[in-house]
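With one protein chain withheld, the remaining protein chains of the complex are depicted in position.
A, B, C and D are the chain letters, set down in written order, and residue numbers restart from 1 in every chain.
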Amino acid sequence: MTLDARILVDRGAVTVDVPLAVADGSVVAVLGPNGAGKTTALHALAGLVHLRDGHVRVDGQTWAGPGLHLDPAQRAVGLLAADHLLFPHLTARDNVAFGPRSRGAPRRDAAARAERELDALGVADLAGRRPEALSHGQAQRVALARALATDPRLLLLDEPLSALDPAVRPHIRATLAARLRAYDGVTVLVTHDPLDALTLADHLVFVEDGTVVQEGTPADVVERPRDPYVAHVVGLNLYPGTTTDGETVATPLGPVVTAGLGHRGRSWVAFAPSAVALYPDEPHGSTRNVWRARIATVELVGQTARIRLLAGVDDVPLLAEVTAGSVAALRLHPGTALWAGVKATEVSAYPS
Amino acid sequence: MTLDARILVDRGAVTVDVPLAVADGSVVAVLGPNGAGKTTALHALAGLVHLRDGHVRVDGQTWAGPGLHLDPAQRAVGLLAADHLLFPHLTARDNVAFGPRSRGAPRRDAAARAERELDALGVADLAGRRPEALSHGQAQRVALARALATDPRLLLLDEPLSALDPAVRPHIRATLAARLRAYDGVTVLVTHDPLDALTLADHLVFVEDGTVVQEGTPADVVERPRDPYVAHVVGLNLYPGTTTDGETVATPLGPVVTAGLGHRGRSWVAFAPSAVALYPDEPHGSTRNVWRARIATVELVGQTARIRLLAGVDDVPLLAEVTAGSVAALRLHPGTALWAGVKATEVSAYPS
Amino acid sequence: MTAPAPTVATPGAARRHPGRSRAVLLVPAGLGVALVVLPLLGLLLRTDWGSFASNLSAPVVWPAIRLSLVTTLVTVALCFVLGTPLAWLLSRADGRAATWLRAVLTVPVVLPPVVGGVALLMAYGRRGVVGAPLFEAFGLRLPFTPTAVVLAQVFVSLPFFVLAVEGAMRAVDARYDAVAATLGATPLRIFVRVALPLAAPGIASGAALAWARALGEFGATITFAGNFAGSTQTAPLAVYVALQNDPQAALALSIAMLAVSLLVLGMLRGRWIR
Amino acid sequence: MTAPAPTVATPGAARRHPGRSRAVLLVPAGLGVALVVLPLLGLLLRTDWGSFASNLSAPVVWPAIRLSLVTTLVTVALCFVLGTPLAWLLSRADGRAATWLRAVLTVPVVLPPVVGGVALLMAYGRRGVVGAPLFEAFGLRLPFTPTAVVLAQVFVSLPFFVLAVEGAMRAVDARYDAVAATLGATPLRIFVRVALPLAAPGIASGAALAWARALGEFGATITFAGNFAGSTQTAPLAVYVALQNDPQAALALSIAMLAVSLLVLGMLRGRWIR
Partner (left out) sequence: SAATTADTTQAGDDPTAGGSGTVTVLAAASLTAPLTALAEQYERDHPGVTVRLSFGSSTTLAQQISEGAPADLYASAGEAPLSLLPPDAAGDGGRATIARNTVEIATPPDNPGAVADLRDLGDPDLDVVLCAATVPCGKAADDVLRTAGVTAHVVSREVDVKATLTKVVLGEADAALVYHSDVVAAGGDVRGVEIPAADNVFLTYPLLWFSDDPDVVGFADLVAGPTGTAALEAAGFLAP
């Protein structure tokens, strides 16, 4: 079971042009900024949106192509829409059983299946409720159960976990991961949460302004982002630049000394926020990359602090991560001027 | 401008009972698991849900109380509902201008105000679009602009940033923080994201099953969680226990040696996941707290890995955070048996 | 991104005139109600209540009311069976054909009922377009039978039913159809399990409207079905006959009809139709 | 939480009979259309097209059609002004009072048209409940004037308009009202800026229905407004009068009416009403 698609849809100012090729049992995560065209792509796969051009082929069978457009009912997809769209007149159980019933399952089997799906997502006790009596996160879980209950050949999930509370989210994510691993269909997952993408997907596709800016395995993407948005999502500082000696790369931040990259010309430079050290005065040590910087914002997240800096002569954004303790010790607050340093060994560089 | 409320509403199985007292210019964040009653509380403040008992008083003026219920229109609230509910027949600009117009602003002023609000949230270029032509995240930003445009005395935000992409989210959060700081009304914010809560709020209220389980300043809550859900959200390991000597606390995990707490009896024990060290073999060093553990899941988030363990004799959940490098080095994967240790100096304990 | 300068808040502005604002709506609404209710009141005031009971005990009264109830019930059932699928297909169609079909369906409403009766005779009469072949093949004759009463009532009520229900179905979010389709539901299943229940209040309203229209139907019935006591004389026809020589009896019968319909609509609406 | 055992997938099951399933809907829908269209066809087939033009050129024809168009237009406008607020208030009311008000509003639909006219006379006639004081105070008399025609048409059409629009407004998500209210909108503003635009398609349908009903109105008009060529003789009255001695002329006039209404509805529906 494979998916081979090229989705070409016009959406006002944006033209969505996303090719997707996914093998049996794989999970593709589609990520990107708001308005990039993720939902549009998903709906085009489901048949809710017509293609201007391109095609959708599943298992060699064409669902959409020049002059051809199968209706959603003819596609055997399971769709979890971003606004969950539970049937308001059916209970949670009947909502989940709707798919199996539609595909011919006897009433009792469908109800049993629904109970199991709801139970797996921790909402078995809500089976008898109508959607109006569900909270946001409860409704999202019921909708996820409904999408999973059809055993579709193509499972489409649009931000399936966005309304879940942080405590239940890891459980649901783990359950979903187990389900998707056991499942031989193709899953396309749209999400804003890198953790969802990295945990659930075999392959990441980053879409910006309707076009794919980077794709690859999670490991590859995390290690070598090639786009500022991707770097942001995986939590790295990323700068484009050029190198003439294979060691120092000229970037907007200034020259960055790297661990060496055996390549000349246009390159990317990346390093983790936690590799950035902050000094109240100019340091004179082994750290080879040091820039003047000014604090823009300070965010405390539990026990660590994320410091957004404007660094270098051109006030280039730079993210640093330090312990909550150092915030107090160094008296870090917006406006503070200081020095930021990164050891050359912490900097990775690769051709662009 | 102060808010003094006690919200008592029956919701099927759950009875929501939340007291709220907020001073001028403050921001309260309401957090809690799915179905805890957060949205219910917000809607009760807005007047969309009737109180069974309790009261809502703003600036000494009673909006709801025994035998009294002001309609939403009479309350001067600004509400951003979780499903944004933009008027489908109005453009983004007209949606935002609706509030000012309703409160008597001339057409041009209202339109100018709308443009400014949209611009501040980075969606000025979508001003002429209808909601149906907006993506999920775009619609949420327009809805936020609409709620802000009325200068309400009581601003109610239900998961205002949940659909935003991770790149734009810090900007919007910072913009919102600046707005709320400059604003002399009361803001009540419902969110699942601890970062939103910690960045935007002066006061946190944790609700579970309709009742408040902990409240306090962000610093207080982060430092001394008193509830497993709160600990989870702020990213700490938390165990209840009792101490007889003021140093060692008997917890479900086993006895935990602490830095000392000058208190006898029931206590909480907390430590950060990053304080947990993992050893393939039983360590014999200065670390005083060491437990047998088994890996349940491994989550890679950018450059760090979150390891969920089942530790101690009773398989108590324990969260550890290590670098991505150590995952490979120690060959950590689900099922691996190992040892987890925490230094006594890293453990904080406090009376419950 | 620049933070907008906070403008002057106008707290309490909303509370300016909620009362006066509501009055602006209440006045025309009240006028509308008065316009409809006053004539009904006039009817009640001018009725000779002394002879009311005796007027109602005339031998033609009960058969007429019974016939009216039976035929209108069948009519509503037929409207539901034929009209709901039609309304659904129309509500999901967008082409020019659908537009004109909608217009054609509205036309029987425009037709003066007597002309409607003539048209029915021309279609289903013994010499009619459909009636003639039917008669020759099966000896089946429709006019002047209770079946003809039902046919006349369906002809005048179906348009109201279809248009009301189509409106309700168009108001049902089409994304529910789409979701049901992705879950594998066939069009029939979507219709039965999604469109019907979601449009139920609209269907109930449409049925109430169609029932009321059928109950009051006069012109097409007397022309197409005749006016035979016991078999085609419905309540409005009985009113017409009574009007010929005893207007008070006609009023009494009309008021009985109104009372019956008010009770039926009030009770049903209270329970199911809202 | 236990992972549910995957059951056997039935891929393609959805594709089993989409065609047959659609047919199940198409058959009754087609029957419904046929039921309405066949009589209209019968009418066309039996019309004497040879004398059609000369029948239409009779001197009463144009004044009647003009009067019909003018009065029905005024009627629709009145229905909108009086009926929309009423429909909105009803759609947002839930008490028993609203239930019974809805039922009372349905009653004029049940009233046989002639009785409706009598009721109107009893309310607005020279000796009517409202008409007598009006006549004595201002010498104002409604019957036999075009105003009476409009009044009769509003009386019979308003219920259809209100019930159709109420259905459409009830389908508008009440949470939009609530959002507008939290933004400080008064009830009047919510009605004008939220309820009206969101219910616009329903209002347009209701207006089409009310217009058609007013255009075909016969019984109440003849009884209440009389039948005076040029001032109260509307097209249906002209048809009825013609029917008495020249059925072909009556058919010609009816067909002209149908054509006009079909055109108006078809064009308007195509553009605004959908």
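Following the convention adopted for this analysis, contacts are C-beta pairs under 8 Å (C-beta built on N, C-alpha and C of every residue); 3 or more make two chains touch, one makes a residue touch a chain.
For clarity, every value in this text was computed on a predicted model and none was experimentally measured.
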item: Full-complex contact with the absent chain, from C:V109, C:A180 or C:V241; value: C:V241
item: Hidden partner chain, touching residue among C:L38, C:L86, C:I222 or C:A235; value: C:I222
item: Absent-chain contact - pick from C:V61, C:V114 or C:A199; value: C:V114
item: Residues belonging to chain D that touch the chain removed from view; value: 114, 117-118, 121-122, 125-127, 143-144, 222-223, 226-229, 232, 237, 240-247
item: Residue numbers in chain C that touch the chain omitted from display; value: 114, 117-118, 121-122, 125-128, 139, 141, 143-145, 222-223, 226-232, 240-241, 243-245, 247
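Operating definition for what follows: only the chains that are shown with their structure count from here on.
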item: Where chain B and chain C are represented by their mean Cα positions, the distance between them in whole Å; value: 54
item: Centre-of-Cα separation between chain B and chain A, whole angstrom; value: 22
item: Sites on chain C at which at least two other chains make contact; value: 13-14, 16, 18, 184-187, 189
item: For chain B, residues contacting two or more additional chains; value: 71, 73, 75-76, 102-103
item: Parts of chain A lying in touch with chain C, wherever the complex brings them together; value: 46-48, 71-73, 75-79, 81, 85, 87-89, 98-99, 102-103, 146, 150
item: Residue ranges of chain D touching chain C (in the complex, touch as defined); value: 13-14, 16-18, 21-22, 24-26, 28-29, 31-33, 35-43, 45-46, 81-83, 85-86, 88-89, 94, 96, 99-116, 118-124, 128-130, 151, 154-155, 158-160, 162-164, 166-168, 170-172, 184-189, 191, 201-202, 205-206, 208-209, 212-213, 215-216, 218-219, 236, 239-240, 243, 247, 250-251, 254, 257-258, 261-262, 265-266, 269-270, 274
item: Residues of chain A that touch chain B when the two form their complex; value: 11-12, 32-36, 39, 82-83, 129, 133-138, 141, 159, 162-168, 170, 174, 192-195, 198-199, 218, 222, 229, 232-236, 272, 274, 297, 299-304, 308
